[in-house]
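Right, I'll just put the structure down here and ask away after.
In this view, the complex is presented without one of its protein chains, the others remaining in place.
On to chain A.
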Amino acid sequence: MPSVLKSNNVLLGSSWHALAILGLSRSGDLGLRLLWHIMHLIVSIWYFVLGLTNTLESFFISSGLFKRYRCLDISKVQYLAVVIDSEEARETLKVLELLRWLAAIGVLKKSKEALTLWLKSERMSKETTGDQLFEQKYMSLEVISFSDSKHAVAKAANFLFKKHYLSANTEKPKLTEPDMADALEALGYGALEPDLMLIYGPARCHLGFPAWRIRYTEMVHMGPLKSMKFGAIIKAIHRFTTVHQNYGT
């Protein structure tokens, strides 16, 4: 972060602290209210500048001007998740364009089938081809919704109860995480954990993506779908392929 903006943040921090202590939200002090609005204006300007910078960078990446983004090693992205805010998902053409971009990058097998699948809002069964190498090289599309998340876990609990607790044996079995994983698998909710998740929407949250499957998923907020940029996707995937993940070390 540039030092000027960093020092602004320190100013914001101190001012915010003062405001909080004085209980700005309840006080009528005009001077402090003005300071509050100035703070938000500064932050808004900062985000605007950041947005412009990102747009410019995405353009340069799409144009192939940055050498390091030209050769993308997508083999590290075995499973890519894309989360789209429910309101924005209604922009069907934008969604289709996103799928086409992902197909162009090479993380999606065939866009035509994906488009059909999207329009039907059905789950796609894994395509089988005679070409094993082809199947290994590309990924299939899985379309899921909110019902695949918490509702699925509740169904898995139901399944485990019937499997382990319904016997006459009064001793309560010791359920483990593998039991839970097996239950989700048996019910058809046991797909792989995404390596990378791209989130499109106004809020930076995963919107209830199946909780069981996101332990170590890298999550990148891409902004609103209407402002999506091809260069931003390339950048996110490139960053993922170069990141070193620490696991409690």
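For this structure, a couple of remarks:
Everything below uses one rule, namely that contacts are C-beta pairs under 8 Å (C-beta built on N, C-alpha and C of every residue); 3 or more make two chains touch, one makes a residue touch a chain; residues count from 1.
By our rule, contacts and distances are computed from a predicted model.
Not shown: a single chain whose UniProt protein name, out of "Beta-hexosaminidase A", "Dolichol-phosphate mannosyltransferase subunit 3", "3'-5'-exoribonuclease" or "Alkyl transferase", is "Alkyl transferase".
Set against the missing chain, the residues A:102, A:160 or A:233 yield one that touches it, A:160.
Mapped onto chain A, the interface with the missing chain covers residues 6, 9-10, 12-14, 16-17, 20-21, 25, 39-40, 43-44, 47, 85-87, 146, 149-151, 153-154, 156-158, 160-162, 164-165, 172, 174-177, 179-180, 201-209, 211-212, 214-221, 243, 245-249.
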